[in-house]
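Omission of a single protein chain aside, the complex is shown with its protein chains in their original locations.
What follows is chain A.
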Amino acid sequence: MSYFDLDDILSDGEKIPCRFNMTVPGLGYLEGNAGKDIERNTKVELPLWLAEVLAICELSEESQSSFIDLSQPEFLNQKVINAIKANPLSVDLHSILSNYYRLSEKWAAMFSDSELIEIVSTMLKERAFEINNYACNANKQTNSNFLYSLDEFEKKLYKTTAVSNKQMRNWLKS
């Protein structure tokens, strides 16, 4: 992942629900009342790049708590995880989160959540197999819902696979 990777930047901008652990003067515009303070225990959605830093920085040297606490984002709630476990192929990743793999990667790195990685890897394997199937049958017009449910990484994967299969067929025919 490089500095100029657009998908990386986009996934950094994904909003994460957070709770403030202290009252911050003048930050009220975050929840829509400009000029006011943001109260302790307010829930706000912050982009990941900001939330990550604030969640790690400690308030002061004595206290253990940080500026904000991260809550579980929507894309990781039990409902989504259960749907993934039940049938990875029928989950509409794109509408849940268009950079699902990247974000789960970042999330897991922050919390060392190997269980999440386990689930996501299994899903990737299942879905990649299916993507390969679709990419091999590029001749037929496929208007399956599955192709619309791909996340950004999977779209790229589908494209490269389909292109390489096409080139292979052309070479064999020539």
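The definition used in the following text is that a residue touches a chain if its C-beta (ideal position, glycine included) is under 8 Å from a C-beta of that chain, and two chains touch if they have at least 3 such contacts; residues count from 1.
As a convention for this text, contacts and distances are computed from a predicted model.
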{"item": "Missing subunit (named according to UniProt) among the choices \"DNA replication complex GINS protein PSF2\", \"Proteasome subunit beta type-6\", \"glutaminase\" or \"Vacuolar fusion protein MON1 homolog\"", "value": "\"DNA replication complex GINS protein PSF2\""}
{"item": "Listed residues A:34, A:89 or A:109, member touching the removed chain", "value": "A:109"}
{"item": "Candidate in contact with the missing chain, chosen from A:48, A:76, A:124 or A:150", "value": "A:124"}
{"item": "Where the missing chain touches chain A, by residue", "value": "1, 101, 104-106, 108-109, 112-114, 117, 120-121, 124-125, 128-129, 132-133, 135-136, 153, 156-157, 160-161, 163-165, 168, 172"}
